[in-house]
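Of the protein chains in this complex, one is absent; all others appear in place.
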Amino acid sequence: MWKTVLRRILIMIPQLLILSLLVFILAKMMPGDPFTGMINPNSDPKEIARLRQEYGLNDPVWVQYTRWLGNMFHGDLGQSYIQKVPVTSLIWDRAVNTFWLSLMTVVLTYLIAIPLGVTAGRHQDEWQDHGVQIFNYITYAVPPFVFYILGIWLFGFTLGWFPISGSVSADVNPGTFAYFWSRFYHLILPSILCSLISTTAIVQYLRTGIVDNKVEDYVRTARSKGVPENVVFNKHILRNSLLPIAAFLGNTITGLLSGSMVIESVFSYPGMGKLFLDSIGQRDYSTLTALILLFGVLTLIGNLLSDIIMSIVDPRIRIK
Amino acid sequence: MAKDKNTSKKDQNAKTSLPPSGFKIIVREVWRDKVAFVSFCIIVAILLFTFVGSLFLNKSQVTEINIAEAYYAWGESGHVFGTDDGGRDILKLLMMGGRNSILIGLSVTVLCEGIGLLVGLFSGYFGGVTDAIIMRIVDFIQILPMFPIIIVLTTVIPNYNAGTLVWLISMFGWTGSARYFRAFVLSQREREYVLASKTSGSSNLTIIFREVLPNITSAIIIEVVLAIAGNIGIETTLSFLGYGLPTTTPSLGTLIGFANDPVNVTTRPWLWLPATILLLIISLSINYVGRALQRAGDARQREN
Amino acid sequence: MADEIIEIKNLKVHYPIRSGFWNRVTGYVKAVDGINLSIKEGETYGLIGESGSGKSTTGKAIVGVEKVTNGQILYKGVDVTKASNRKKLNYNKDVQMIFQDSMSSLNPRKRIEDIIAEPIRNFENLTTDEERKRVQELLDIVGMPSDAIYKFPHEFSGGQRQRIGVARAVATHPKLIVADEPTSALDLSVQAQVLNFMKHIQQEYNIAYLFISHDLGVVKHMSEDIAIMHRGRFVEIGKRDQIYKNPMHIYTKRLLSAIPVVDVENREQHKEDRQRVEKEFLQDQDKWYEKDGRVLPLQKVGDRHFVALPKDMIQQELKEGE
Amino acid sequence: ACGNNSNSKVDNPTKSFKSATPKKAVKKGGTVSVALESDTPFTGIFLNELSDTQNDTDAMAPANEALFDTNDTYQINDKGPATLKLDNKNKTATITVKKGVKWSDGKQVTAKDVEYSYEIIANKATKSSRYTESLQNIVGLSEYHDGKSNTISGIEMPDGDNGRTVVLHFKEMKPGMKFSGNGYFWEAAAPYHYLKDVPFNKLQSSDQVRKNPLFFGPYKMSKVVRGQAVTFVPNKYYWRGTPKLNKVTIQVLNPNSASQAIKSHKYDIAGVVNSQWKNVANTNNVNWIANIPLGYSYLGFKVGKWDAAKGENVMNKDSKMNNKSLRQAIAYGMNVSAVTKRYTNGLTFHIPTLIPKQFGKYFDKNVKGYDYNLKKGNEILDKAGYKKKGKYRVQPNGKPLTIRLAAMTGTSTQEPIIQNYIQQWKKLGLNVKLTGGRLMEMNSFYDKVQNDSKDVDMFMGAWSLSSEPSPNDLYSVKAPYNFSRFVTAKNTKLLQEMDSEKAFNTNYRVKKFHEWQKYMDDEAYVVPVSNSYSVNAVNSKITGYSLKPSAANSLWYNVGIAK
Partner (left out) sequence: MEKQSDLLLDIEHLHTAYRLHGKFYDAADDINLTLKRNEILAVVGESGCGKSTIASSIIGLYDHKNTKVTGDILYNELNLVNLNESLFNKIRGNNIGMIFQDPLASLNPLMKVGDQVAETLYYHTDMDEKARHARVIELFNQVGMPRPEEMYEMYPHELSGGLRQRVVIAIAIACKPEIIIADEPTTALDVTIQAQILDLLKEIQKESHSGIVLITHDLGVVAETADQVAVMYAGQIVEKADVKTIFQNPLHPYTRSLLHSMPQTDDESQDLHVIHGTVPSLVNMPRTGDRFAARIPWIPASAHEENPKIHEVEPGHFVRCTCWQSFHFQDEEKKG
């Protein structure tokens, strides 16, 4: 298997190169540049031109690309034009935030989705099932941001139960319990809202899995062994139905780092999604290319992880 | 003469004994399932409301700004659903917007599913190297972060409108359905009727389109129906992030996008709520119909 | 004497196994590994073997839907392993196939008329009326009511469907039909219908069959010549009686002994025989096979009777047989 | 819409605005939280010489004090941490830091600290964006920048590094030099003793700048949550005395959430988004503290091109928009007052000229600008030969006339407002289309406008101004920011006179300003559109908060909780 994994990783390299070139060109095609935002009567246009020159933005695109690529092979993703810090440190900062938010979201998602899916599958076509389905359809059809904004309005402002922006409050010291609590407290509302609407796919897969597996022959075999019904359900039906969800896991894990543009901008949460949107708005090329590339890598790793996970949990599948 | 009569009678006969796998089973299944039937009626009603309704509207009139009438609430001055920030009538915007969004959803679906179907058919049927190459391309496109790239492209493309939006979304959307259809084709290819056709001397193209394709129609119908439901709402998220359509092109996305501003969420629900509910109803209805179709498809699967 | 209509020389079909770091071909499944066979006009050639022995692969290679790794299939003296040659000859007009699973071999979305007419449309230029007439005739031949042409496959029972499959196979008046387990999915009485029927049309149109099955009773009923296949090769070929009355290879004996016999009185006896053969088969593998488990080359032991055994053993067997 | 329960505070907000909180007795201690409204995180470069975003400036405000206090017309006075003496004859400015002005680590602010700012700004390695043409008026600065010398020859420290006096030598003296924000010299100091060990190229990412910056203002930064929040505690060495509060926190808030934050009192001080005024107007326990910032929005017409080689604007006499009547008619077609009233209840208002009222005498109140008048617009067009052909007018030469308008995205009401103007112009028979079919985001907008794109005939932009009133940077031949690219002899002459030697005479300068405003009003190359109040919701328990220019430098020293 390790050989296979290694091979898959090798195959990723050309894919990423193409992706990086694509992204680089796209980024350069966007109107404006990092210094467009500096236009105001207090800044000297000549100075802006000078900075452009100094940052190498006047070079031909391919020169910029090869320079960027060369630096990247040395682990240097460049300096953010806007934040004026190395992109790696910037991303690292945001990735940590996003990681916690996504982790909470994922955990909650599974905590909510699995019981729902199980209920729906077990009571197929009964009222429980219909209830779950309606919930599912609603969370699927209502645009997420409407959901988030209503949530923030109700729980953040009107009821005042939760903070409404940021990742931590300003007046706590890192390392203390208060700090930890504050971070957690900031996560609760966004992660609950986010998880509520991301349950759809899992619930659906689980339900279908259970409905399908219920009538499989091996379930009949289990019953013929005299296995009690609830064990039949948990040990045989449920476990087998969880397989397709296990396949999600890989992508979910890497999704932990990509963040969600929508939730992060609604909550002004300084994560990867927000960073991405900001870097587009501010034409922060270095951050932008690094991010898209990172998203690409994460997707690839996610697919690989999914395959590995599947091959671990499902003995029938061996990754080739 | 007599023979002719005979055949025509048989033809009638044939019509009545269409296999329950076709259109009939769908109708039957939808009719039997009351929720699906009601949903179907709702869809028809919405289509009438948006498409026929829009016929009576003049686009430039609907999107005309009248600042004096901005922000009328429900029912004020004859605006049933109030007006938006430019004094445009929400009800009329809803009609046109609904139509536009449905059209966008349909076009995206047609493009994505069309390309996906072709790719899936060829890739699945020929297998081997063809399949390997196509699937690598699909893999590559799937690792592209779709939303980020769409957003970048919307800022790059000079005259960004509904058409370009459709193309942009479809550019990424087809891969999923290609994979999906390919899986079906693969399972069909295993069936011996494909071999039988080969030994009967049919060409590959004939086999793909005349033999395999009809057998995955129910999968296609289901996929397409469910995809429409998903695609109608697809521009709303873009609108939220600020990369949606211009307001001169009313759409559900631009209407729901009013919810972007919390002030509107809390104090002017008429701006975004009707569109949200309309979108919800459309999605729900299509989903319920899709479900019934899926059951019809399953029933067929069992019969096979 | 009947002429040979197809001759197979040293046919090999190997499927590559890929593995290793670069996913390179590291080995082959030798599904068919060098068989020689010739089928005569109007005769039935039976092909028997356990699951996975390569029977279907052989059949598919003959009709030209499986890529041949090596060897020749000569039809009218032309090597038809090349697709271009098949096309030139309208090969599949003359060589057709009947499949095991009648449901999956009929396109569920097509009417019977279109199913049966497919080879006619591809190989012959008939007007619509002529074509319909022909389809009606064919249905008539296979004993189906004429209104069947407007129906769909799922409206028929298994036996009927199999007959439709046969009708399609004979539509272009082929000279050879490869029948791959045509009745294994059918009930006893339905099987009888289909088998009878296949025999009838054979007599009527002088069709040759390559009849593939693992049911020895059925093969015996159908075929004059029989080949026993194992691990992609033939272990024994011969006339029906030679095989059934005087089997020489242990594998043939094993197959034969495993057939359930409707002879309640002697069933204990059968069981003992069976187990004795099984034991022999398991014990002396290298006596019967090459060291790497492959089947030995065939040796002639009688008129049209060949067996894959070393010469010395053949002598011994022959003596024992006497 | 909800006109029936008319509420004066809602409909006529400006009446309830004050520029400072009521004076009350202050109690010691307390915490104040401030919302920093921004939809992006702040950068967090806490060094005046390197920071180039307003967010950073706002985020360090309680700790950051400038060298000079000003009066309400931005004229530098002697009340601040340092004094300024201008010598026109010798072309020098002498800055003297007061004794006792100390960094928050207790060290006196020295001449070297003042001088070091210039080093940071001018040194190439720091990549500071503050190295401007105006500053190069200081003798020796560009030589230092180009590496030709190791010191800045035009900056003298007569009492040595540790003295408190710095003498700046200028190549030329400017009338604006006595005003704060003029850009001719730097108004801050950098803690040399604290920064000297940091190489210039590392400065902007160093902890000394990012995490633990040093200031001499009333508070010092105690903690920075990168991009999100800053916490301040009192600077016990502060030269004016002890600040009142125990703690100040500044936190980034999405402007979208501003109104809700105000209503729910999440922050003690928060800005009001003007279009959300109605939602917050009835909030209790807040004082509305407002001022009118220096700046305006405008409609510009493209009549030429920037010649990069020559570094100057070149007007194209034959360009489509180079027709005074057309421009005037377009200006008459804008129902600015109706729009501002509708969407902001007057918090945004129509302005007549390009010099803001806040500049006092320099503002010419006789210039009336263009009020909405379709009839007049139509007349002008008719007279000028723009005949109607079908729905729209054609150019006098008979060619069809389509005017492409570039406009930026902004607040949520920007879209209807622009569409509204387009409709008004349609009533004049003018066919106006948006460049690109929709509002452009900022980058695309400036990309097109700055590069004189063919797709732009007119554009709606906005400038925020420094406290020095001269419009030279925006409208002169040599100004790249003269996006209209109009160049006329009269304009050039007026602008030059404004900043000439003679203009040290204030009356002369005022006269020239008035002449220029009249000229610009008539020519209408750039039509002023509107300006807005900037309103802050300040918790009524807070006292000492003021938006008066004279209070700016000592603002945070004065803010406290009322007893």
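The first chain written gets the first letter, and so on, giving A, B, C and D; residue counts start at 1 in each chain.
Convention: a residue touches a chain if its C-beta (ideal position, glycine included) is under 8 Å from a C-beta of that chain, and two chains touch if they have at least 3 such contacts.
All values reported here derive from a predicted model rather than from experimental measurement.
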item	value
Partner chains on view for the chain not depicted	A, C
Residue of C:Arg86, C:Arg111, C:Lys175 or C:Arg254 in touch with the missing chain, whole complex considered	C:Arg254
Of C:Lys40, C:Lys199 or C:Arg294, the residue in touch with the unshown chain	C:Lys199
Residue numbers in chain A that touch the chain omitted from display	216-218, 220-229, 236, 239-240, 243, 313-316
Footprint left on chain C by the chain that the document does not show	50-51, 157, 159, 187-189, 191-193, 195-196, 199, 214-218, 220-222, 240, 254-255, 257-265, 267, 270-271, 274-275, 278
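By definition in this document, only the chains that are shown with their structure count from here on.
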item	value
Chain at the geometric heart of the assembly (C-alpha centres)	A
Dominant interface by contact count, named by its two chains	A-D
Distance between the centres, which are taken as Cα means, of chain D and chain C, whole angstrom	91
For chain B paired with chain C, centre-to-centre distance based on mean C-alpha positions, whole Å	49
Where chain A and chain B are represented by their mean Cα positions, the distance between them in whole Å	26
Touching two or more other chains - residues of chain D	257, 260, 441, 443-444
Junction residues of chain B, two or more chains touched	155, 260, 262, 266
Footprint of chain B on chain A - complex, ascending	15, 18-19, 22-23, 26-27, 29-31, 134, 137-138, 140-146, 149-150, 152-153, 258, 261-262, 265, 276-277, 280, 288, 291-292, 295-296, 299-300, 303
Residue numbers on chain B that touch chain A, as the complex places them	139-140, 142-145, 147-149, 151-153, 155-156, 229, 233, 236-237, 240-241, 256, 259-260, 262, 265-266, 272, 276, 279-280, 282-284, 287
In the complex, chain B residues that touch chain C	10-11, 13-14, 17, 19, 21, 191-193, 195-202, 211, 214-215, 217, 303-304
